[in-house]
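In this view, the complex is presented without one of its protein chains, the others remaining in place.
Entry: subunit A
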Amino acid sequence: MFFGESRLILGTGGANSLSALEDAVRASGTELVTVALRRIDAAGPGLLPMLDRAGVRILPNTAGCYTAADAIKTARLARDAFETDLVKLEVIGDERTLLPDGVELLVAAEKLVADGFTVLPYTTDDPILARRLADVGCAAVMPAGSPIGSGLGISNPHHIELIRQTVDVPVVLDAGIGTASDAALAMELGCDAVLIASAITRADDPAGMAAAMRHAVAGGRLAYTSGRIPRRFHALASTSDDGLARW
């Protein structure tokens, strides 16, 4: 699967330096990292060689695009630059929330799928839109837990669970994770992977937080596949009364 054994996709935005980013990439255990496409005079050198050294695959994104047309163009440029059909499709609806524009997103997704891309759309936590994206051939759906960079965690866990039950493609929790327990919760809700950028790159110690996320994702996944106990309103004794002393 595209997200690898670690089930942790690392977003590279927000890092203070390339060396801090490299430490975080290594500590996270990720096998897939996102990059953006920017003018060559604005983008600093060294990012791709560093990612090659770390042995990770590239997931280009269409960050900064507000229309389907712009996102499609950016995806085609990224495919030519990075020789990959993978694309994290982002079509943003508004600057303040950076939440996806579902209408433009669906249009772009359909065209890119027809053009041979493996489309991984950043979407809202709306189960119906997720189903529509899966129906047009997206290889996964990546719902936001909460707005990008907000660190608010998963605003509507019920919707993430619903999405998991609604689509047959992988579900990747993308955006909003603030700390390790958010990542663990995403996995416990049945997500197949998480995508984390700011929570790691903007932490005081990015490599430390990357390691925390790695463990949280692994723990959350194992908890999900191990079958949690049902929630009960009242207590259920874990110790039997059989053989209890009587006085």
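Throughout what follows, a residue touches a chain if its C-beta (ideal position, glycine included) is under 8 Å from a C-beta of that chain, and two chains touch if they have at least 3 such contacts; residues count from 1.
By definition in this document, contacts and distances are computed from a predicted model.
For the chain that is left out, the UniProt protein name among "Ribose transport system ATP-binding protein", "Carboxymuconolactone decarboxylase family protein", "Thiamine biosynthesis protein ThiS" or "ABC transporter permease" is "Thiamine biosynthesis protein ThiS".
Contact with the omitted chain, checked across A:124, A:146 or A:198, is made by A:198.
Residue-wise, the contact with the chain that is not shown comes from A:41, picked out of A:41, A:95, A:168 or A:204. When you scan A:11, A:29, A:100 or A:153 for touch with the missing chain, the hit is A:11. Counting over the whole complex, subunit A has residues 11-15, 21, 34-44, 47-48, 58, 60-61, 63, 73, 76-78, 80-83, 148, 195, 197-198 touching the chain that is not drawn.
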